[in-house]
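Mind looking over this structure? Questions follow.
One chain of protein is taken out of this complex; the other chains stay put.
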Amino acid sequence: MLYGHGANILESAHHIDAEAGHFFQRIRFDLRELHTDRVGLEAGVREVAERFAMRWQLRLASEPKRVAIFVSKFDHCLWDLLLRHRAGEMPCEMALVVSNHPDLEPVARQFGVPYHVFPITAETKRAQEAGELALLAEQRIDLVVMARYMQVLSNEFVGRMPGRIINIHHSFLPAFMGGKPYHQAHARGVKLIGATAHYATTDLDEGPIIEQDVMRVFHRDSVDDLVRKGRDVEKTVLARAVRWHLEDRILVYGNRTVVFE
Amino acid sequence: MLYGHGANILESAHHIDAEAGHFFQRIRFDLRELHTDRVGLEAGVREVAERFAMRWQLRLASEPKRVAIFVSKFDHCLWDLLLRHRAGEMPCEMALVVSNHPDLEPVARQFGVPYHVFPITAETKRAQEAGELALLAEQRIDLVVMARYMQVLSNEFVGRMPGRIINIHHSFLPAFMGGKPYHQAHARGVKLIGATAHYATTDLDEGPIIEQDVMRVFHRDSVDDLVRKGRDVEKTVLARAVRWHLEDRILVYGNRTVVFE
Amino acid sequence: MLYGHGANILESAHHIDAEAGHFFQRIRFDLRELHTDRVGLEAGVREVAERFAMRWQLRLASEPKRVAIFVSKFDHCLWDLLLRHRAGEMPCEMALVVSNHPDLEPVARQFGVPYHVFPITAETKRAQEAGELALLAEQRIDLVVMARYMQVLSNEFVGRMPGRIINIHHSFLPAFMGGKPYHQAHARGVKLIGATAHYATTDLDEGPIIEQDVMRVFHRDSVDDLVRKGRDVEKTVLARAVRWHLEDRILVYGNRTVVFE
Partner (left out) sequence: MLYGHGANILESAHHIDAEAGHFFQRIRFDLRELHTDRVGLEAGVREVAERFAMRWQLRLASEPKRVAIFVSKFDHCLWDLLLRHRAGEMPCEMALVVSNHPDLEPVARQFGVPYHVFPITAETKRAQEAGELALLAEQRIDLVVMARYMQVLSNEFVGRMPGRIINIHHSFLPAFMGGKPYHQAHARGVKLIGATAHYATTDLDEGPIIEQDVMRVFHRDSVDDLVRKGRDVEKTVLARAVRWHLEDRILVYGNRTVVFE
């Protein structure tokens, strides 16, 4: 079908989960010699998809996703994402940064990214989240990246952006869920620390895992050493996950991800 | 003190846990030019240790530890340990293999290691463990290695050999404690699987961790693939832990280990 | 075409090297509901392949490759391959072991694999290789695995089995080509050692690389430590390469490999 429309396939990846009875496919193709328009192409894809009862999406690289980064006070993931974007590693528009603190505004500003502060207390949380959601809608945000954002999003918030919020948790999930995972890891005496990028769901730290990695630690490493070493893992794991999402390399089913890296 | 007795220091490693208020040291030295006997040397070490209220052990490489490997039906860790021993990687005497099944007797036999079967049911467990402990005592066993032994040792058994039983758990602890960790890992959709070697304590899978490692898995990996890939991690993690124990490189305090690798 | 014959596709992987102008594809499918015979299927594949000027191969899992392992005196890769085969990890027939020394005959024997000794000196090399080639032909060997075989195969030998000889070199190629790579690595003071599995070509250590891996070493590691640590990397790298070859996951073009792992 694609061949018939003049599309030149650049990448193609399949996965078959025989047990679950699912077939997954990602095709990246070049439009330059297409001899139909987008409407015709979509109609062709839809026709094939419907024949095999498949869900499908067609995305244009010329319409990059719009990203909002959520941060609190830790800045390493924010710097990392903005620098990678500037280096051309992140095919997206960095539309805005949202924070519950004003501290990191100078970082966003020097990359020319608008910074919005929504201070949050137990009393204001509901109203502030409503404000955030309004901003995301107004700015047509496609993806929220929680780059060490220290607030738990409400179920309402998460439910509004299913499969479109990526969080970095600073442990090798499902080990050390919840708060202070480096303290937990140090107390348990593990020999590796890790980080996990996952889609946010209403079950905290239980969403579909996108990427994980680890780093070796030693008996001589204090909690502070774990925090320092962990920053490097957090940054790279989050960046890989975001990049794959931006390139539409991730398919989610149930609590699992297919990653066509 | 060592210098005064003519000992030639080959290796020396320290660790200070300021928070816990502990000082750890391991010294390996050459005895060949010692101009006192072992009794004199021990007296010297004891005198220094008592002055600083330290616990100490003096071990001779000429008196290697005697090891008992416990197995059930999985053979990969057993083969690995016996082949490493033959290759000179394991400074110990492989004294005997204990199993609750007769299946792996041919493996032990070809390395000339006696194989003892103690079939275990809920009813016979207490009596069989008593038999095992008698055998271990009679054979002057210094270390029990649970090389994918599928029985849970009773608290009485573990209490009889504190710090002298090493277990391999086929997950990255504390993730996926308990049974069928590869099934758990597959269901959770993790991107890395791991293995953990630890000292057995009365709290199952909660003992001091000696070593851990991980291996990357993908969405296309089935549970069987995880089991296959995991065998390689289990083998190498267990072998490193056992080797370090045999060379007296591990010091345990609380639920933590210092590993002077 | 496959769908038309009733084949059920289980795995499919593509790669496009736009620069070299090549398209690569591997499809694994289930034959059970095929409603043509093998001849018809091959005719179908050939017709499609010729239309697009593609080279192709059709292989049946029911006809596993026949493997000859070449060894000298180091036994770790031999044990590893034979144990993995017994564990069901290696879809092949372990047809025979060839060596220039009699030492490892007991290893082969206990797995029921015939062991052939071809002692080699400068004078006898040509004749002995002829004998080996005759044996390989007689035994219909599909793949030669050089499992730390310490003889350099002649160009004639290599030329007779293009793309069907896998060698393990105990360094991270192209670093430390040639002899005694662990000594070279120690002298250079590297912080990682490696191993490389590659197809043998007439340029020694220059063939297409299939797989590589590394392990961390420290200033305190002697050459003997490097040799010991390296054994683990050699084994796993060679096993992965052989397994991928047996499952027809490797496509070679020029000096490069596509590995559909």
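Think of it as A, B and C in the order they're written, each chain with its own count starting at 1.
By definition in this document, a contact is a pair of C-beta atoms (placed from the backbone, for glycine too) under 8 Å apart; a residue touches a chain by one contact, two chains touch by 3 or more.
From a predicted model like this one, the values you see are computed outputs, not experimental measurements.
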Touch criterion as defined above, residue of C:173, C:200 or C:226 at the omitted chain: C:173
Residue among C:9, C:87 or C:190 touching the omitted chain: C:190
Option touching the unshown chain, where A:8, A:184 or A:236 are the choices: A:236
Hidden partner chain, residues of chain B it touches: 9-14, 16, 18
Contacts of chain A with the absent chain, listed as residue ranges: 11, 76, 79, 83, 87, 89, 110, 220, 228, 231-232, 236
Residue ranges of chain C at the interface with the undisplayed chain: 15, 17, 19, 172-176, 187-192, 194, 208-214, 218-220, 222, 255-259
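Note that only the chains that are shown with their structure count from here on.
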Self-contact between copies chain A and chain C, residue sets same or different by half: same
Distance between the centres, which are taken as Cα means, of chain C and chain A, whole angstrom: 39
Euclidean distance of C-alpha centroids - chain B vs chain C, Å: 35
Touching two or more other chains - residues of chain C: 11
